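Every protein chain but one is kept in place in this view of the complex.
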Amino acid sequence: MSRVRYFGRRILLSIPVLVLGGTFTFMVFRFSPVDPAAAIVGTAATEEGVAEYNRVRAELGLSQPVLDHYRAYMVDLFTLDLGQSWVVSQGTPVTELLNTYGLRTLWLTFWAVLIPIFVGIPLGVYAGLHANTKVDYAVSVFGIVWRAMPNFWLAIILLAVLSQSKSLLGFDWSGFIVDTSLIGTPDLTNLTTVDGFLEATKRILPPAIVLGSASMGSELRIARTAVLETINADYVENAKANGVPDRRVVWKHVLRNALVPLVPTVTNEAFLLIGGSVIVEVVFGIHGIGWLFFQAALNADMPLVTALVFVFIVVVVFINILQDVLYALIDPRVGYDAR
Amino acid sequence: MSDPLLSVENLRTTFHTDQETIRAVDGASFSVAPTETLGIVGESGSGKSVTARSILGLVEKPGRVHPDSAIRYHDPAFVQRIARAHPDATFWDDAVDDEPDEAFVTVHEGEQSGEKAVVERGSVDLVSAPDSVARQVRGSEIAMVSQDALSSLNPVYTVGNQIEELLGIHRGLSGREATETAEELLRNVGIPDPERRLREYPHQFSGGMQQRAVIALALACDPSVLVCDEPTTALDVTIQAQVLDLLARLKREQDLSVVFITHDIGVIAQVADSVAVMYAGEVVERAPVDRLFDAPKHPYTRGLLRSIPGLATTGDRLPTIEGSVPTPNEAATSCRFAPRCPEAFDACHEVHPDAVRVDGDRDSSADGDEPAGASGEHTAACLLYPSSLSTGERVERHGGDGRSGRTDRSSSARADGGTATDSEVSE
Partner (left out) sequence: MAGHTHSTDDRTRDEQPHARDDRPLSARVAETPRPAAIWLLGAAALLAVELGDIAGAVLSLGGMAVGAVAFSYSGTLSVATGGGTVGLVALAGVVVGFFVVGLGVATWTRVRALDRVTDRFSFRTRQLLDGVVFGAAVALATWVGVTAGVVEVLAAVGGVVQGLFRAVADLPTLTARETIPNRGYQTPDGTWHGTFLGLAPAYAWAVRVVVVYGYVAAALVWTWMGYLWYRAHYRRVDWTPRDDVVRRLRSHRWGQFGMVVTFLFLTLAVFAPSLATTTAQQNLYEPFSHSVTHYDAATDSVRETLVGTANLQTQSEGYAGANFGPMSYDQYDRFHPAGTLTNGKDLWTFLAYGARVSLVIGLLSIGVSAVLATVFSLFSAYYRGLVDLVLVVVGDTIMGVPRLLMLILLTVILSDTWIAGLYNGGILLALILAGTGWPFLWRSFRGPTLQIAEEEWVDAARSYGQSATGIMRLHMLPYLVGYLLIYSSLILGGVILAVAGLSFLGFGITAPTPEWGRAVNLGREYVASASWHISLIPGVMITLVVMGFNAMGDALRDAVDPKSDDGSASSTEADARGGGA
């Protein structure tokens, strides 16, 4: 089948996933042991309390029959009318919250994806090209340890080290290049200026390193394996036999092929970051979406929680499709009933 | 007798691992004359493919080619170029056989004048030459066509890209010129609609077309020798015939020498001018193709020929050779084929046979001054030959003491003129 049809099929399959996801959030909202209205209003037994409670229930749609509520709910979701937060930030529409908080998480995940790509993959490639040497061994062990380390632990250790950077590392991290504090949300309003950019980047680097640590370990290993496999491939030998110089063999033939398994890895890791950002944001005090979710769950702000879950599902579906697109671009064999 | 284009002398390639040492090629010698097709035939495990890779210098750790081996390339233009670039490593020889160790270029006829040296006859030993020299051979002089065509082609680049890459490296072509030449190459190997094909990926080609594409890649380098490692094994019989015809035509048109490696002796009959039969890393018989089929001397060759359906006499069982090829771990102290040989006798298990001439009725023990294995000669490494001698004399001739056990190694060195295996016991 042609590549277009292949994509069409993938996109088509995403729709039931979204529907199912929406249904799931609906069920959580409607049927969970936690009463959304009670969480918002409290359980005062006074007359106003009860009246308020019923009013909130009606507004949330909980007093409608299940099927009506379901229909309304799903329509809202798919028209991106995500409601508002009731507890964490009373009355604020979810979309507005997404904007403010989402931007910070985006900044964090952007760096958390970039750093492993530019540190982990080159290290892995180097290890693969020099397999079974001491350097290879050291790099591999580093990748494995980095991947196994719990990121919450790494976070607090890094924080401790940086806060004592003067005595431990010899220089003061807070004053390094730009003046920043260790904990707290980076200011993203001045990204276009040099100073603002530097400050925001420096603030986000430690949490990004922590968030990306598991990804870095994985990508390092996969890059190494990919390089090892391609180096021994027949077409590499053939190219050498036909006189292609070694340098070009590595850069043109080996790397391009080693890239192929890396694309799904990078995108997989990217989507794993969505969940992991909660811990990092909590430890480093960054008020991003993960932190928002954490607060919402803690306070049983059901409308916000369920809206956020649906948003995450949408993002994941999008990343999956992106992954397929990238993969098809990288590997010309995709979409063909090969052999 | 003119020089061969490529001569291999006493090639030894071993692989060292923690568990064992594998002597994949253990003292093979043969040569290829200009515009000749040499067929190398043998079962799997006989060392044929390793031989091909050794010639092209593709053997990497943990394998290595023993420095005593010699792979000589005799193309005068090439030798001249190398002699000019490495005057210190050039040995100008007129009569003497031995050459000093550091020289990897030997000139037999020419004028020594440093940068402006002229070479009319000579050779470069690719084994002792540095990597930079060996790299100049790959592609431009000797190119390879492998067995699995699809995996020989890089799956993520178009076929055109890969051909033009080689054209750029070897012929300095680029852009429009390169594309046109690439089209021409594809057309020449029989791929229809080459303009479109250039822009396609390897997996979009059929099996036969892939093989043709690989041949086109090899030819893009403009080589003088084409080493084909089982190029038709994975193909349909009809496609196989087409590819063989193609190779024959190309060889004629471009004056190529071909080293054709296969296990299919029937294919050998079709394509080869001369044949080398390999067994367990050694060349056991060497002959022009007609002679080999008319009068095979080595029992192994005879067994191979008997096992071709159709060629054999009638009967209800196809004769086979019992057992399978051993993987040699140690230096040969006996005939490696002896365990499977129907004509083996006691000494075969104790004495290692050298290659001796078995030309026609003149099974002589006289040594020629060419290394054994030169074109046109018929040699076999078997204790049954030279048949004109008695058994005891034959055993002595091959290096035994006529009665039992130990071979006297040192006396069998070099004096026989060629292919005695060396006396070290292990690596």
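Letters A and B mark the chains in the order given here, with residues in each chain numbered from 1 onward.
Criterion: a residue touches a chain if its C-beta (ideal position, glycine included) is under 8 Å from a C-beta of that chain, and two chains touch if they have at least 3 such contacts.
Computed from a predicted structure; not experimentally measured.
A.B. asks: Among A:145, A:177 or A:329, which one is in touch with the chain left out?
C.D. replies: The single option touching the absent chain is A:145.
A.B. asks: Just one of A:60, A:210, A:278 or A:307 touches the chain that is missing; which is it?
C.D. replies: Touches the omitted chain: A:278.
A.B. asks: Just checking the interface: what residues of chain A touch the absent partner chain?
C.D. replies: 13, 16-17, 20-21, 24, 28, 32-34, 144-145, 147-153, 156-157, 159-161, 163-164, 232, 234, 271-272, 274-276, 278-279, 282-283, 290, 293-294, 297-298, 300, 305, 308-309, 312-313, 316-317, 320
Methods note: only the chains that are shown with their structure count from here on.
A.B. asks: Go ahead and note the Å separation of the Cα centroids belonging to chain A and chain B.
C.D. replies: 57
A.B. asks: Where on chain A does chain B make contact in their complex?
C.D. replies: Within the complex, chain A contacts chain B at residues 233-235, 237-245, 252-253, 256-257, 260, 330-333, 336, 338-339.
A.B. asks: Contact residues on chain B for chain A in the complex?
C.D. replies: Contact set of chain B toward chain A: 56, 58, 135, 138-140, 143-144, 146, 148, 151-157, 165-166, 169-170, 201, 203-204, 214, 217-218, 220-221.
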